[in-house]
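Encoded as structure tokens, the structure appears first; notes follow it.
The complex is shown incomplete by one protein chain, all other protein chains being positioned as in the whole.
By letter and in written order, the chains are A, B and C; residue numbering begins at 1 in each of them.
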Amino acid sequence: MEFEESGIGEECGAFGCVAAGEWPTQLEVAQILTLGLVALQHRGQESAGIVTSNGANQPTYTTLKGMGLVNTAFKAEDLLKLRHGNLGIGHTRYSTTGDSELQNCQPFVVDTLHGKIAVAHNGELVNAGALRKKVMRHGVGLSTSSDSELITQLLALTPPMEEDDAPNWVARIKNLMTETPTSYSLLVMHKDVIYAVRDPYGNRPLCLGRLVPISKLQGAGTAGDGDTEGWVVSSESCSFQSIGARYHREIQPGEIVQISKSGVKTLSVVPRPEGDPPAFCIFEYVYFARPDSIFEGQMVYTVRQRCGRQLAIEAPTDADVVSTVPESATPAALGYAQESGLPYVEVLCKNRYVGRTFIQPNTRLRQLGVAKKFGALSDNFAGKRVVLVDDSIVRGNTISPIIKLLKEAGATEVHIRVASPPIRFPCYMGINIPTKEELIANKPEFEDIAGYIGAASVRYLSVEGLVSAVQNGIAASQEKDERIGSTASSNRRIGHCTACLTGKYPVELEW
Amino acid sequence: MEFEESGIGEECGAFGCVAAGEWPTQLEVAQILTLGLVALQHRGQESAGIVTSNGANQPTYTTLKGMGLVNTAFKAEDLLKLRHGNLGIGHTRYSTTGDSELQNCQPFVVDTLHGKIAVAHNGELVNAGALRKKVMRHGVGLSTSSDSELITQLLALTPPMEEDDAPNWVARIKNLMTETPTSYSLLVMHKDVIYAVRDPYGNRPLCLGRLVPISKLQGAGTAGDGDTEGWVVSSESCSFQSIGARYHREIQPGEIVQISKSGVKTLSVVPRPEGDPPAFCIFEYVYFARPDSIFEGQMVYTVRQRCGRQLAIEAPTDADVVSTVPESATPAALGYAQESGLPYVEVLCKNRYVGRTFIQPNTRLRQLGVAKKFGALSDNFAGKRVVLVDDSIVRGNTISPIIKLLKEAGATEVHIRVASPPIRFPCYMGINIPTKEELIANKPEFEDIAGYIGAASVRYLSVEGLVSAVQNGIAASQEKDERIGSTASSNRRIGHCTACLTGKYPVELEW
Amino acid sequence: MEFEESGIGEECGAFGCVAAGEWPTQLEVAQILTLGLVALQHRGQESAGIVTSNGANQPTYTTLKGMGLVNTAFKAEDLLKLRHGNLGIGHTRYSTTGDSELQNCQPFVVDTLHGKIAVAHNGELVNAGALRKKVMRHGVGLSTSSDSELITQLLALTPPMEEDDAPNWVARIKNLMTETPTSYSLLVMHKDVIYAVRDPYGNRPLCLGRLVPISKLQGAGTAGDGDTEGWVVSSESCSFQSIGARYHREIQPGEIVQISKSGVKTLSVVPRPEGDPPAFCIFEYVYFARPDSIFEGQMVYTVRQRCGRQLAIEAPTDADVVSTVPESATPAALGYAQESGLPYVEVLCKNRYVGRTFIQPNTRLRQLGVAKKFGALSDNFAGKRVVLVDDSIVRGNTISPIIKLLKEAGATEVHIRVASPPIRFPCYMGINIPTKEELIANKPEFEDIAGYIGAASVRYLSVEGLVSAVQNGIAASQEKDERIGSTASSNRRIGHCTACLTGKYPVELEW
Partner (left out) sequence: MEFEESGIGEECGAFGCVAAGEWPTQLEVAQILTLGLVALQHRGQESAGIVTSNGANQPTYTTLKGMGLVNTAFKAEDLLKLRHGNLGIGHTRYSTTGDSELQNCQPFVVDTLHGKIAVAHNGELVNAGALRKKVMRHGVGLSTSSDSELITQLLALTPPMEEDDAPNWVARIKNLMTETPTSYSLLVMHKDVIYAVRDPYGNRPLCLGRLVPISKLQGAGTAGDGDTEGWVVSSESCSFQSIGARYHREIQPGEIVQISKSGVKTLSVVPRPEGDPPAFCIFEYVYFARPDSIFEGQMVYTVRQRCGRQLAIEAPTDADVVSTVPESATPAALGYAQESGLPYVEVLCKNRYVGRTFIQPNTRLRQLGVAKKFGALSDNFAGKRVVLVDDSIVRGNTISPIIKLLKEAGATEVHIRVASPPIRFPCYMGINIPTKEELIANKPEFEDIAGYIGAASVRYLSVEGLVSAVQNGIAASQEKDERIGSTASSNRRIGHCTACLTGKYPVELEW
């Protein structure tokens, strides 16, 4: 819950779709892209964009972009313009301060010697500064500060540069991947093909799905390959359900996949430097991803529940009830309750209508703070000792009024249990984290954090606990993965980026 | 959940505030009204309005109205215009088809021979047609079809009608109450006073709260009367927490309460016809109210939990897990789980970004329906028999795709348990219910409702079960009420309107 | 031009249309109303409204209202809702400070014992205060401060008041006319009829037009009565051309005209008190009306040109060229040039894109003021003495920077000639005039107005000059009127309200 309040957020969500079979397709590609983005909306609410291509030899691209949520950014009549698309990619962008402009809205489309390409990007290039200089030294002007434009220009300026040469986009993408190690999951659309790319460290997620006839959806396993209506690629698998797609598999770290109307094909797998483990962002599990998404063969909800169980083992509490700060901490709270044997109850009722509030600060109402967002369900805890599980405490200024609220409503003690370790370091790979100074874990107050926020006690999950909660589920899942035929997963090593918790970054940072 | 989808809804929420002590007040009355309405937003999202008065002898009224949610309807700069208010009333309106116009937005303000009055109304007059004729026969033109305008004109045309007579609003309100038995909870503001009125049957809720210094909020019972900063009156007590008010008591059926800067005073209690029990709308408990509100001394959440327990007794299931259709059915589902001893798990993940969707219907996506609103948390129920608790099934067309979704994701059986009885009859007292023909309980398909929606079994809570779940909690609460000194509650009889379930209306319907 | 800047303005424009022949009509009544209002837009830009009726015995009324210009206030899809109208009335409202709310937008529609009536009003009741008291004493609450609501309630409360009595609207309208002498032009729609009413003094304009087949429009006089497609009634005849209507005649002072599908019929003519002359607002000629409108048989443009000629006679100038402050003063300037024999040139070029400007005041740009609205066409006057004709000087603060601009661009002298007398008194009959203190003619600076505004000389048209310029044209026009068969005009006396110039009001003012 603190995450939500703290302004922490990821860069983006990316989604692509290619209709299978004969073109022009009957598949409503633009509507599938729209619904796919709505399902990825939690990854970015600043702006949204879609580009479709009819896939012809001299292709027509149609672009739709807007500020705000997908439902606000796109109008029904605008979507009609995209109805001739046989394939397309889309993007939702996270709102970071200062650059909230339509101009930065993705996908980026540029015209090159070999035709237009469209690029959607999730992540942040660790060596963006050096790459910008390189591009500009070549005489290219950059019109935004975004990595996505930088990526498109890097793809454009790689040889060949004669019109009659074959464009060879794969070579260009591989070249890009040698220039920058991480962090990116990319969709590159050119004419009739989408290239789906994940950086060698696999820092950001990306996975494939298969559109099957709706009638075949029910009853897993009955839709054969002949029933494929199209292919989708998405930052998270949670988007598949809403469009009638089946989860196929993850794109592997370093893998370049070509998606066309005739199917999905691995073109190359760019390796990491010898000895480097993969570095999938562990906070995708902790907070960013939707609980029904699947990473590395396991459902995010289940990992969060395991974190709660692990927390109950590491930090047991002498209390009467366990509860959650709704809604993101609920799986962890249920896990804590199961492991501890304490009863699970709801203590807070969320007012879903509280938005950006324009109430001027004044002595009375300012002090109520977060209380207007929650109502206390006092019958469930009055006179009791409460264990309140939250997914994180970042700045420490939102949990405090909640504790006050519960005590006012009759809780005798409030024990805070946090289902992730304290964040202490900045992220340079796409996550917008408060400055080091703003993080509660780096402040003097952290010494007596319980006193500071008014809790009876505060305990965090350990880094080891988090890593084991995440990684223990992968072995089993890999077995399952192999059973359903994903050859890519068999040679997969395990490894996660915990830089914001430990300061150990997956690559050396050069500026 | 079906309620939400079915378009059932109540007329409104009303909220009032009077600053205590010396005027001009330091209390931010307009901001308190705004926050109060935000907390009542679930009762009406069509439009919102606020009227404040400076309370002077020749008072200045300032009005602010707008379409949509409170946060949309009011702009920060508009609120500044209201900053000189020492008292005020506000209203949120439910969207019923056809009349969604600013003109119908409440509070209504009219100028009368004795100055302006402002009226906010929750409910529906059962004899509105006859009353309209009466008013028009007197030569009054009515500019809207709303009951609220009718009420203001009824108040205006009651004698005295000479300027130098005392206005005697109480006599006028009592006169109004003899003209119409139900259904209304009313706030009438005149100059420096708010009259809070509940109809003799108590069909709609209304309760009082006391603004105490924020510093005194924590630790119940420590704020004495001397610490009162103002008085608030609200459709539901859930609004009190967000403005730093303490729950004081309910307005009793038939009671006229005067709220002024010097406090709260009962002016009159208009009785029901001999033998008639009160008729508080039982669906306030089942669906309309926010779970943290208190009616008749008991928390709504707790009643819903009792409904779930009762349902488990009436309709036990041979299954593996119990779950909820989030979010409104969760207390009932937890109650069912507790009573049945089956484990409670989450099976659905709600995508909070799905709004009005503009996706054109087509063969593929139309069939997915509600699926885009929910993700399945399959790890929690794959291979298991699920009891899914919902708060109601009204039309029967939203639960069906949810069941399909769960089965697709691996549920072996889905048993539906509904924590309220089937709705079969129209409401004439303020609730917008689908036509009799649209109600699933009146359709032939109801014979085999389980087959129709694809469930393994379907069971509803009985009317008796609902009534007992509601009323059993009241005795205990009354004792508690008396302990904290509410004399009004001691002579309270118990009774609820179940007309939509049973066809037994609290008053004879005359047209 | 000063008028435009000075905030002087009239209350409104009213427009009505009834389709002739069989109903449902093929005539696009709603679109005709919309175009009619666009043509009356200069009379009010605050808000616009239309009400249509299908004219059935239990009629359906459909209302469309919005803030701003007609083109902004109405959306194309909204107009579709009105497409079943067989008759209707519309209104554009002038923006006066403070009450700019949708609630005050006309037409007013109220339900009465004898069905709904819709009322559109242009004017201001001189005894509104007393009438409000009277209505309220009867027990009616008034929800706005507008005269239009007051009129509808006055019409509603006149007997008969039994449902089965005939409604007798004409008696009610006559009763209203005895209660208030002026100022109003009214359209009252009830079921299948529009009553068009002009007050006994004829203070505000109102005229009739006949919709003829477009093919018959060209070549005056060829369309017989059998070719009538519908009837229109309008504040000004300028609206007729844009909808393909022919000017029929004025509604006479005191006349009540019934417009129905079978034609136009005079129901009554309410007389003035013995000896009182009519009092048509002379400023309709000077400023308010569009130049192509016809009043009392003469075109407004021609009257303004005569004012310019008269001004040249009263105030000749030793100068080189004559010019105008575009655009409203152009006919007077051309008249001045013709009479004086001086050449007419353009000296100012208007930038039509200058709107409400958000430029913050600062030392540099504030001083430029009106200059950004005009460019100087210096070639036409550099080194010359300029006579600049304006239609009025009200506050004196807009003409001053224009004079400065011309002198800067090379004019050797700038002589101001004003084609109307100075305004010195308030209007209580519908015109929004600055307070007496703000009027330049009541300020000490008026003594040396030329010095104050930087002109070489300033001269105003005399009251007598204005009156003769207006009235000399009427005799001839009356003859013409009679020739085309308007019997109503033959017994017409001549008389105009010059209260704002002379302080002589047409009726005694009672408060």
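Quick notes
Keep this in mind: contacts are C-beta pairs under 8 Å (C-beta built on N, C-alpha and C of every residue); 3 or more make two chains touch, one makes a residue touch a chain.
Just so we're clear, the structure is a prediction, and the values are computed from it rather than from any experiment.
Interchain touches from the omitted chain, evaluated on the whole complex, reach A, C.
Per the touch definition above, the residue from C:P181, C:P331 or C:P506 contacting the chain not shown is C:P331.
Residue-wise, the contact with the chain that is not shown comes from C:M299, picked out of C:M299, C:I393 or C:V414. The chain that is not drawn here is touched, among residues A:L157, A:V193, A:A382 or A:A450, by A:L157.
Although one chain is not shown, part of subunit C still touches it, namely residues 27-28, 31-32, 34-35, 38-39, 41-42, 45, 69-71, 74-76, 79, 214, 217-220, 229, 238, 241-244, 290-292, 298-299, 301-302, 330-331, 334, 344-346, 349, 351-360, 362-365, 367-368, 371-372, 375-380, 404-405, 407-408, 410. Mapped onto subunit A, contacts with the missing chain fall at residues 102-103, 108-113, 117, 132-133, 136-143, 145, 149, 152-153, 155-159, 161-163.
The criterion applied here is as follows: only the chains that are shown with their structure count from here on.
Subunit B has its Cα centroid 38 Å from the Cα centroid of subunit A.
Residue positions of subunit C touching 2 or more other chains: there are none.
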